[in-house]
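A single protein chain has been omitted; all remaining protein chains appear in their positions.
Coming up: chain A.
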Amino acid sequence: MPSCAESSWFARKVVRWRATASVSWSVLLLPATTMLFIFLIRFQLFHPIQWTSECLGLLTAASTIFSLLLLSGVVLVIGFFNLEYYTVVPSIPCSRVALLAKVLHPRQCVHSLVHCTVGMVVMWCASVMAGGRYRTLGFPCTHSESSSGAHDACLNEYHLFFLLAGAFMGYSHSFLGVVQNMNYVSFQIIQQYKYLRFKGSLPWVVKCSAVQSLYSVRNYVALYFFFGHIPRAWISNTLNLQIDSSLHSLDSLAGLLDFSLLYHLWISGTFLLFTWYITVLLFRIYVTESYSFPVQSTFAEDAEQCLPKVLAEKNTLIMKFLALQDLALLSQHSPSRRQEVFSLSQPGGHPHNWNAISKECLALLNELMQRLVAHHDAVASNGRAKPPSASSDARSSSETSGTEDLPQTPRPSVLMRTPGSVFLKSSNRSVGSPVTAPFTPDLDSPFSTPALRRLAPQPGPQQATWFSSVQSPHVMRRGPKLWSASTDSQTNGSATASPAPAPSSPPPEQKPSFIAQWLQNRKEQVRGFLAKRVLVVYLFNKLPEASSQALFADGQAHIWALEGLSHLVASSFSEDKYGVVQTTLPSILGSMLSLQEAVDRHFKLPHASSKPVKTSCSLGDSTYKTLRFALRAALKTAIYRITSTFGEHLNAVCISAEHQKRLQQFMEFKE
């Protein structure tokens, strides 16, 4: 895995230690949850004394101890997967097909498979602890064949039902993890001690696991009702177990409407999800705990662990994020560390610390601004630019206009990949998130077929103008995909007679262009044909506001950069003895104001300012959906912080006239 393979000092020393601590805490919590689970699953309303004594006896039984050991192993596995799959920048699929690809990605398949297995193990433990009819997979048959011999074993369908439920819940946990970005680790808006944070979110985790388990039970029961006979027959065949025909089979209405069975299933499911969720929660709490990097060190060998160096780090994203968080915190809360930032180097008298920090923050802000501008240009050119000639494009736009609501991929000549995917790729490399970046709209995607690649560079004049002038991004993007999805139909279609009016006008000397155009027409027809199919439209349509979310996926870093910079600048007004901040103030103001402009323009796009629906009760963190709003607010606050601190002095700062005007608006509190 990338995060381990590269193994920067931070991943080695800090992240791994934190993950270990979180896993050990979740293992330590296991006996308590198991005890609670035993009491709940063995609950007997009318025999309280028998219930208590039975449970207390069970707590020390060998089977329980063995189950506990197994469960600890399960927690270790889950903790390992948390460490390997977590990401601080969520990957946001822009269409349903991308989501599907994410689910089917090999990495994700491994995740699902392991979770299925582990879920079965947990459910086996649960059934052992529940005892009674759930205890074993086989039991001696009781009815007619009892005369033939005791070693005749029958299949205990209840046990099988539980095991399959475990597999189902494991899979649905893994699946929902992809859909709800459960591997995304968000940072809290306030700092709290780990214990208090854990205590505060415990009720919420209990509620989440109970509700999720309820949904899972519903889905699983429905599934078992229809397909339950298949695994049952398979198991009984392979293990040579007989099916006891005197009992109700569980895939019937009477078998499933057993209240106590459903209750036990629900409690076991809650137990399963709870142990896993606790592991996830503890991991998140540990990993996002703030880490204090030294601003400068006296020893040269520690230099790479200092804040200015760490901020420039590209590979270990978690370290970069924690460093930015630390910067934001130190700029607000700690005057002594601020002094270190403003200090001058001892021989030479250069403000190296401040220069490095401000340069890194400004680079972050400028990068975001460029991303926004590129995205905006792409969208705007798509909306406005009309083809000068190219009848084919008119056709294409008329054909696809009904289905394409918001093509947002940038013009490929400007930027070869979507802004979101640029980042996701880099993040993928470093953090090792299971992103399927190739499947986010992307020209290099495996969906773009060689056919089109061969087609594109063909020198036909019309073709060339079509590509260079129109470049309708959705055509570029959508085209390859649909094309690839229907290569066979295209090859067939070329053989069969097509009703399309073949362009007869081009003279014979424009042969390549004629072929190209003919191919183009075929392609348009196929696309038009496919665009009318509901399923294709459903799969390939852009999810609204997904591209906006993807643009701001790493917004938290920018928010911290803004906070850190603005607090440092504001406190430099009284604390900066040597005036080191003065030299960079114009560029800081300049980038903040340009970013403000870019963000304002972005929010004028459709879907950009629509609020996401609140997810009801899931462990998936949906913070990334509103990061763009938080960024907008943080940006304004940052500019106001500087203007309100410096006041009239800002008139002396030399920035462009346009920015000066903008700044004046801020100084008068009119923004």
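Note that in this section a contact is a pair of C-beta atoms (placed from the backbone, for glycine too) under 8 Å apart; a residue touches a chain by one contact, two chains touch by 3 or more; residues count from 1.
Following the convention adopted for this analysis, contacts and distances are computed from a predicted model.
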Inset, instruction - Pick from "Carbonic anhydrase", "Cytoplasmic tRNA 2-thiolation protein 1", "proteasome endopeptidase complex" or "Aladin seven-bladed propeller domain-containing protein" the UniProt protein name of the chain that isn't shown here. - result: "Aladin seven-bladed propeller domain-containing protein"
Legend entry - Contacting the left-out chain in the complete assembly, out of A:Ser24, A:Ser249, A:Gln332 or A:Ser618: A:Gln332
Legend entry - Hidden-chain contact residue, picked from the options A:Leu30, A:Ala516 or A:Ala634: A:Ala634
Inset, instruction - May I ask which residue of A:Ala32, A:Ala62, A:Ile190 or A:Val534 touches the chain that does not appear here? - result: A:Ile190
Legend entry - Where the missing chain touches chain A, by residue: 188-193, 196, 200, 332-333, 563, 567, 611, 623, 626-627, 629-630, 632-634, 636-637, 640-641, 644, 669-671
